[in-house]
Structures are given as C-alpha cells and as structure tokens.
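One protein chain omitted, others in place.
On to chain A.
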Amino acid sequence: MTAWDAIVIGAGPAGIGGGSVLAENGARVLVVDEAPGPGGQIWRGIETVPDSRALLLGPDYLAGKAEAARLRASGAHLAFETSVWRAEPDGTVWLRDNEGIRQEQARHLLIATGAMERPVPRPGWTLPGVTTIGGLQILLKREGLLPDGELVLIGTGPLFYLYAAQCLAAGKRDLTLLDTAANGALFAALPSLPAALTGRGPAYLAKGLKLLWKLRRAGIRFHACPQDLRIERDADGLRVRFRRNGALHSLYASHVGLHEGVIPETHMVRSMGCHMDWSREGAAFHPRRDNRLQSSIERVFVAGDAGGIGGATVALLEGRLAALSILEELGRSVDPLLRETTRRTRRAHLSARPLLDALYRPQDALLSPADEVVACRCEEVTCGEIRAALMADSAGPNQVKAFLRCGMGPCQGRTCGMTLTSLAAASRNLTMEEAGYLTVRPPLRPVTLGEIADLY
C-alpha cells in the first residue's frame, strides 16, 4: 500500500483549506469526513443549499461555496460518509464506510475535527424535545427546518444570538430567549476591548452588535440572567422554570434549545496522545501546537477549531498554514511571503476572540451542576453520584469511569468528559489540568466485531 503524503481528517473550513493547498501543490492527499460533502458544521450543506435558504443564512455561510469548490477542483482525494475510528501517531488511519473498515497510511496527518458544543448539564436537558442550538442550526442549514410551535432558546455566545436572528429572518415569531451570560461579564470583558478594536476585530464586533440590535428591535421576549433554570415535562409539553429578581417564571415550550459556546473536539488528538493544555480564556482543553501548527507528536498537525476556537476564517487560514508546513517537510518550496501574510491575517481575525471569550464565559453553575443533574447521558450517571465517588475514593475521572460507567457509553465521554473533570477539580481543589481527563481510546466511533473480523 502506498502512503499518502497527508491525510486530512475533517472537511470543514480547516480541512478544506489544508486539503486544497496540499493538493494544489502536488501532494497526494486524502480528505475524510463523515458528512456527504465538504463544509463541516459551519458550512453544512453548502453544495446543496437552495438560494433562498443561503440568503437567510447570510454571507459568512455563503463564503463556503467557493472554498468547497476549490477543494473539489484541487485534485485531493475525497472520502465522504467515512468515519475515522482510529488514528495512530505513525500516520496509520483506520476508516469505516458502508463497505466496512480499511486502513490507510500517511506521512503526515492534519487533524481538522472542528468544534463541539460545550456540554450544558441542566435539570431536564435529557428530555426529548430539548436539543443543542448548534443541532437546531444544522437542521436549518441542511434541511431548511425550524421547530414548530413555541421555541425557548437558553444560553449565550455568538451562535445563540446568530441562530435567534436566523429564526427571525425565517419568520419565526413564537420565540423566547433566556440569556444566561453572567451579570458581570461585560465588566470582566472590558480589559480585552482595546485589542478587539485592532485587526479584523471591529468587523466581528459590528456583526455581533448588529445581531443584538436586530433581536432587540424585533421585540422578541427576552429574559436576562435566569436563575435555578430547569426543564420539566407535563401533559402539554415542555415547561421551562426559572427565577429572576426573586420572581418565579414558567414558560410553555414545544421545543427547547440549549447552547453555552463551543469547545475544541479533542477526542482524536487525545487518543493519539497529543499533549493537552487547559486554556483559561477558552475554558477548554487545547492540544499544544508550535508555530507551524504541529502538535506534540511529530508530523501530526492540528488546524482550526480543533486546536482552539477561532471561527471559520481562522480555521481556513490555519488549514492552509498547516498545509504549508507539511509541504515544507515534503521538500517542496514554500513562499515565505505567502506564509507571513497568511499568519498576519489569521492574527487579525483573532483579535476580538479574548473579548468574546470573556463575554461568554460559562457560568460556574454550569461547570458544577446540582446533584440531581445527569452528567453522563449515555449511562445516566448523576453529578451527585460522581461527587460521592470522588469523595469516597479521592479518585480522578478515570476511576469514576470504572466505578460508575460514566463516559463508557456510545458517545465515549464526549458529553460528560468536561463535567467529570470540573467536578473532580472542584471536589479536590485542583486545577483542571491536575484533575485530568478521561483516557480516550479507539475505536473513536463504534465498529462491530464482525467488521474487525472481516479484516483477517
């Protein structure tokens, strides 16, 4: 089997940027994604979207069209509807598609697995009819679908406001927003304001303010700083209960969306043994990268939101930068000026990020939910059970996993991992790094024993 020069894992903006530049410069490159086409979550369905829906989703979404076309034209080999269930530091990648499983070999890996939504363990978050707002937006992008009936959106962060504005643009009026951003967030964010006014920061801020202005002008029902939020279900549907300024509120909803920002999807880099650091600003773990975007493992590069949240443009640029690093290692000449301007543009696009991080920091209550709240959705383990296990055995996340099966279900700890670490940190007064994280092992996606047996 001949080895690829590079395998790019993920075909969102970072994978598209990396795959295009690699292939255009003559590298043999394979780009893999689970979706039926390029785009990732941010440009979900970009090749098939009807014009009417694209208009509603806005210019940032439409920008993906040209990039997806560039990837198609680049000569990169594309494998869609294909999962990577194992990637090894030596460049071995195990794939699964509807034909079964197979193995590919690469000299370099470019991990572009993107972001996932920060888990939002709240009372009632497992009820049917409660979904992530990112998920609701995927339905809108991919299928033009808006939930029917009364919709209550709970959370904070750019995506929270963006989705609300997209609902408005699509004509949805039975919409209530519960904004969970902390009271003092604006004040805490002020020191980051000067930096945010440099580079491309003002464009990001203007976009955000325009969104907020649109929502305000439309006069949507809006409640700030709800306390003691819980979602319940009665005969009529879902009911959102919360306290605000001492008064109790109860809202009927046929659908509830939750969102508290996004964090890097780090399962793959963790499983490979890449060194991880806790980012205070991003309130998430990031893989350590050098200025060439190489992880702590040689020839394994990480680009885009998988390395730290920066958004679509930053991801696209990082994909290209990582591709330049790989081309250099392949012995191809790389234009230093191109690299320098790409780096500079990337920095300019990141200038508002510290401000956004400070504005939309997850509240402590979210990192340390009440005992009754389910932390591990798969195995139905509550925060109380986890706290008891942590107390009894002064154990870490991996011991709790062995005792309670927390993190052993099909999502493999993607949904409970952060909660587990923050509970461990809180109960034993440790930093997030000290508290540690669930050990991630392949298969990263479920495969059947039969499929593995077919290999031999």
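Rule of thumb we're sticking to: a residue touches a chain if its C-beta (ideal position, glycine included) is under 8 Å from a C-beta of that chain, and two chains touch if they have at least 3 such contacts; residues count from 1.
What we mean here is this: contacts and distances are computed from a predicted model.
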item: Which of "ABC transporter ATP-binding protein", "Aspartyl/glutamyl-tRNA(Asn/Gln) amidotransferase subunit B", "Raffinose/stachyose/melibiose transport system permease protein" or "Sarcosine oxidase subunit alpha" matches, in UniProt, the chain that is not displayed; value: "Sarcosine oxidase subunit alpha"
item: Full-complex contact with the absent chain, from A:5, A:117, A:260 or A:329; value: A:117
item: Per the touch definition above, residue among A:134, A:158, A:362 or A:443 touching the missing chain; value: A:134
item: Absent chain, residues of chain A that touch it; value: 34, 36, 41, 45, 48, 116-117, 126-132, 134-136, 138-139, 142-143, 145, 147-148, 255, 265, 377-380, 409-411, 414-415, 446
